[in-house]
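What you see is the complex with one protein chain gone and the rest in place.
Up next is chain A:
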């Protein structure tokens, strides 16, 4: 049995333990211990009933922990050695775990870590490696998060907005250690979209699929970032794009538009264009207008300004950008791009160099630096 399948069992097993009377924190710890044991022993000795094995092992770990705890505090045992008959599994359990692990009282980093462990079934070691922090630090981050939500009922209605934000954060973290966090975020979003009737859950899944389908083309073999207009469209995963579009259409048909559906619609229009020149910018601008109505964010306004000018020409767009705060992320890069199209190469080079100085990631900084260098070379050649 591969580790992916073991991980899929984790939220259900936590649910079983909670319904047998364990509190969430203790159940989660017990399942994590059983999971680590499963990953060690299953390759040599695979169980016939993986889920039953995991439930039994986790329940034993829970009882051991409860016993030593109760011995220390000389307290009555809450549970006996013989497990009560397992109630019928409720599909809602997993959904409630999503809500609990992304509870609004948790910081984003804490919610990400707890979600990856309790819903995603990753080990603390894997989560630590994916975020490049020591395992002890990650273990503390997770146990603090659990203390923070201690006593919250597992069956309270949750806040889907924070759940979606947490999954989107995981998706954008990309690769880390031996775990593909983008693929993991898609797995969790797919599970969530199956459990929740909210069209935004489907919208997020569609958005992730539409971005992920282009992943291979976004970086050159040497690690360079390839801008959308220059990507090799033949390497896009058309099956994944079709899937994303179908999920998006079904979500839009429910007629409750949200941020993720609107973003997915923009991604779908990009994915749909056979060449960059054939991009339907008019429709993209319309979706940006919808997005602005839903969330008036300066970043959306910046992206909208870029889209507007694709039809109206760089001068119109430069005017639109001039109205926006130059401190916005990517403002300098967007201005540089437009200055080049408007023919101001030295100006564009200067803005690219400025954008590189404020870039927040290594691939972006390197890309922007290369653009500045390319334009300075062109400028010298023209003299």
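In the analysis below, a residue touches a chain if its C-beta (ideal position, glycine included) is under 8 Å from a C-beta of that chain, and two chains touch if they have at least 3 such contacts; residues count from 1.
Rule of thumb we're sticking to: contacts and distances are computed from a predicted model.
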Query = Given the options "YCII-related protein", "histidine kinase", "ABC3 transporter permease C-terminal domain-containing protein" or "Alpha-D-ribose 1-methylphosphonate 5-phosphate C-P-lyase PhnJ", which would UniProt use as the protein name of the unshown chain?
reply = "YCII-related protein"
Remark   = The listed residue (A:30, A:54, A:267 or A:336) that touches the chain absent from the view is A:267
Request  = Among A:137, A:238 or A:315, single out the residue that touches the unshown chain.
outcome  = A:137
Candidates A:104, A:227 or A:313 - the one touching the absent chain = A:227
Note = Residues of chain A touching the missing chain are 107-110, 113, 131-134, 136-138, 140-142, 144, 172-175, 211, 218, 225, 227-228, 263, 267, 270, 299, 329, 359-365
